[in-house]
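This report concerns only the one structure given below.
Note that one protein chain of the assembly has been removed; the remaining protein chains are unaltered in position.
Up next, chain A:
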Amino acid sequence: MRRSHLLATAAGLALACAPLAAHAQFAPAGSGGEPSSSVPGPGNANEPTEASPKEQGYFSGPSPYAPQAPGVNAANLPDIESIDPSQIPAMAPQQSANPAREDWVAYGRDDNQTRYSPLSEITPENAGKLKVAFTYHTGSYPRPGQVNKWAAETTPIKVGDGLYMCSAMNDIMKLDPATGKEIWRRNVDVKYHSIPYTAACKGVTYFTSSVVPEGQPCHNRLIEGTLDMRLIAVDAETGDFCPNFGHNGQVNLMQGLGESVPGFVSMTAPPPIINGVAVVNHEVLDGQRRWAPSGVIRGYDAESGKFVWAWDVNNPTDHSQPTGNRHYSRGTPNSWAALTGDNALGLVYVPTGNSAADYYSALRSDNENRVSSAVVAIDVKTGEEKWVFQTAHKDVWDYDIGSQATLMDMPGPDGQQVPALIMPTKRGQTFVLDRRTGKPILPVEERPAPSPGVIPGDPRTPTQPWSVGMPALRVPDLKETDMWGMSPIDQLYCRIKFRRANYVGEFTPPSIDKPWIEYPGYNGGSDWGSMSYDPQSGILIANWNITPMYDQLVDRKKADKLGLMPIDDPNFKPGGGGAEGNGAMDGTPYGIVVTPFWDQYTGMMCNRPPYGMITAIDMKHGQKVLWQHPLGTARANGPWGLPTGLPWEIGTPNNGGSVVTAGGLVFIAAATDNQIRAIDEHTGKVVWSAVLPGGGQANPMTYEANGHQYVAIMAGGHHFMMTPVSDQLVVYALPDAVKQ
């Protein structure tokens, strides 16, 4: 009964879409430039040349050929030279390839980024006794007068006698892993105006030089990418800049990116080092303009900091640095997730986002359409693309991949082990690929998707990929009866909101006449917390979101009225807060308004809970769900942002990942209840939880020092998740360790 009603609605919407296509408005041109009579077809548009007239819009970003604004090259560094790949010295064996039992050497602990630790002192039996061993204050939080854009998202690494981490604003610290005492601190002076959407520093990379002898400064070094686009190398012993890296330890990553302003382009993830090459990706602020700075991926020599190669989507054969007035191709898909390296195959696996102006695709090139929202394997010596696997075709839903790929071995069809890669996505589709070829190991089906949509000249693709061999980390498409609230009053409001929007399930095409519902939303499914994988038990741990979005395209006139303008417009006023992606999309006919699918009066989501889940998948026995339950209690959430204090495990939105240990535990914070918890890996039972001083939107890690196991979580909070910001790293241990 209900189902037939729904089908009728879907059919009605589909029918309604047909006439809409004819009536949808073209964007009127603004005060500047000639009106466009039509929208160029797909792949039909090129980046403007230096002589192109400025297009549309009352507000409009400067020409891509304008010089970079002051402060974009934050440290006023000279250009960096290039080095031929053949000149790169052979890489010394890295600790991240095979970490010592007690260490956590890379962002995801090891080169495979498993987030699995062989430590076993803490078990489901004794986890209930965990106590705070120490806290450490990074000193980075919003000062009076600064809009809160903080979400540190930091995961420390632990190598030998040091716990190394960065603050949300990129200062680098070495702490004593047993006491939290600061051994050194390297301030790098990132300015507030360089914060893009979020002040985050996910971590630093540990690298052992094969050129600098042991005992010399910078034999062991930390490499970090900063919010203001510097690649920094400091000595692990002292924190001093490495004199032989770049220009006294720093490289300007804005070189070759062309026109930009501070805060437009930023690095937030630690660059992996593969066969001596540090691979650098960066986020480009969403929704600003079609011809935003390039999403180019680059390789730098981890010894000298010199440029090795670039992978520039619209210049696929040119791997060199642009010179003179040239710049990397603009508006190309950027990648902001943590990258995963593969020394054996000499590849880096790049999870990509989509092209600039996320919600309008008619101006994208064929190459962009080929590599956006995909995993791209790039040769780390040459910058050549080896394979591409796309997870959403012609993405206009901000389904950029936030997760880091995890490497593992999977049994192949004839029984031998296949080197595999697990790629979680915001769609909740988890793809398992052969990392030699990019071909799916578990079946992927191309299924019909709503197309062509209603935006003139911008048809959606007829099919989208579904990973049918893995459990989907999503709930069924929304229906009116899924609307929720405290009372029938707000439920009724949400039901109307639901019915007023275009919605035909996943991949509902963007619309301008009314809002459309996007589920899965851009917070996932899986986001940057990624997954943890226990190679011993074969259990894969995934936390994910059920947070639909409510979006609408607006024509240029309306966008101007709403004051949507690109960040590099001279009239741009920094705001902060709100959902990411609200933007001018300057250079396209439309702007975009992005909101959570919520009751804006109560601040509660419109759909029924849960809003966040955690799932264990048995990868060794047919990818079955071992256990699954809501993640996060209602204690710190409620209507009008008031905490209810209820211990009810409602399942909250979550950001940040998990750790799995040989002790049989999963450690995870992530949820907006500001708690960290230990979960029995095999049963899903929560065996311990503790309240953090701020939101736990970060990946925890675990290590051993002085013979005891510690669990560390950055309780940095998250501005968009509306959790309290703090500058505290909180480290837990069993009472024996705490007594010492």
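We take it that a residue touches a chain if its C-beta (ideal position, glycine included) is under 8 Å from a C-beta of that chain, and two chains touch if they have at least 3 such contacts; residues count from 1.
Here is the rule we go by: contacts and distances are computed from a predicted model.
Hidden from the displayed complex is a chain whose UniProt protein name, among "Glycerol dehydrogenase", "Urea ABC transporter permease subunit UrtC", "Outer membrane protein beta-barrel domain-containing protein" or "Peptidoglycan-associated lipoprotein", is "Glycerol dehydrogenase". Touch with the chain omitted from the figure is made, among A:Asp318, A:Glu480, A:Asp513 or A:Asp618, by A:Glu480. Touching the missing chain, out of A:Val132, A:Val147, A:Val468 or A:Ile489, is residue A:Ile489. Contact with the undisplayed chain is limited, among A:Lys439, A:Arg499 or A:Lys561, to A:Arg499. If you put the missing chain back, the residues of chain A touching it would be 2, 8-9, 12, 480-481, 483-493, 495-496, 498-500, 608-609.
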